[in-house]
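To start, the structure itself, in structure tokens.
Removed from the display is one protein chain of the complex; every other protein chain stays in position.
So, subunit A:
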Amino acid sequence: MGLRRTFHRRVEAWIARRLPVSDSVTLNQSRIFILPSRQGMVLLLVAFVVLLLAINFESSLNYALGFWLVAMIWAAVHFTYRNLSGLTLKADRASLVQAGEAAEYHLKLDSDVDRYRGPLELIHDDWGLVTAVMDGEETDVSLSRETDRRGRHPLPRFRLESRYPFGLVVAWSHVELDLSAWAYPEPIDQDAHHQAGSDAGDATDDHFIHSGSEDFHALREYQAGDAMHRIHWPSFARDQLMVKAFVDYQAADEWLDWANYPSLMGEQRLAALSWQINQCLADDRPFGLRLPDREIPPGKGPAHTEQCRRALAEFGER
């Protein structure tokens, strides 16, 4: 058992050395492995039986048939090899998900020649089998994989396999791409009494912080480029070209702060912050995030949310 494990580790190490990680991999003869499949070996057996027919019944044409079957396996090596040869796999993007959900990895398959490559199989224990049919020069593949914890989830080394067009030989390569998905902590509602140092009186004070589109605030002089519908027509009647200025309101001190949860352990604090983000999103309130090594100023919108969640996911991992 120990010997076998050592052997396995050796093989893994050898593959890792031979196939280093990068964000794009082009398959060539140093990366593609090719062997007759079991199905091909059985065909060899059939060819042998046909040769036995030839010998035993002095049947000349069966010699031809027997060797034809053998030669088919030989020829199939070329057909199958070319499915993988010259294929480039590029890391495209990976998703940011809540821990426990499935992360998506997007790859681009690229080729310098326009060649039908048949169904290519991307195999890994985590997603089973994903088949990509490559007919032309480019195609997208997405792999999905469960995340079990917060943090970084690199795309594992997977097996890319092709048996097309006859299944007699199997060509494969082990592909490892530099592509990671991130999982932000699963939100957990921590009891309010854990919070300390939060100033309740201040919380509801609203004041505008920057110009926006939500509430009318004042009139200002027209500037080239202002939208037509914002022109203040009553002023125009007085020969003044004024426009209505709007602002967005934001809770002044809606900081989601690492320091707010002194009684919690690290991961739990992150989970609490994650919950807070969800609360803010539910109430449509702007928020900022303050972590020991990072500070994201208050804001709102999908990009901002993603930035904050990503900060939670990356915390301590970079």
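Here is the rule we use: contacts are C-beta pairs under 8 Å (C-beta built on N, C-alpha and C of every residue); 3 or more make two chains touch, one makes a residue touch a chain; residues count from 1.
In this section, contacts and distances are computed from a predicted model.
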UniProt protein name of the chain not shown, from "Phosphoribosylformylglycinamidine synthase subunit PurL", "Dipeptide ABC transporter ATP-binding protein", "Thioredoxin domain-containing protein" or "Protein-glutamine gamma-glutamyltransferase": "Protein-glutamine gamma-glutamyltransferase"
Contact residue for the chain not shown (choose from A:W127, A:Y222 or A:W275): A:W127
Residue of A:A76, A:M242 or A:C308 in touch with the missing chain, whole complex considered: A:A76
Which residue of A:F67, A:Y222 or A:W275 touches the chain not shown here: A:F67
Missing-chain contacts mapped onto subunit A: 38-39, 42-43, 46, 49-50, 52-72, 74-76, 78-79, 81-82, 85, 113, 115-116, 118-119, 123, 125, 127-129, 133, 146, 163-168
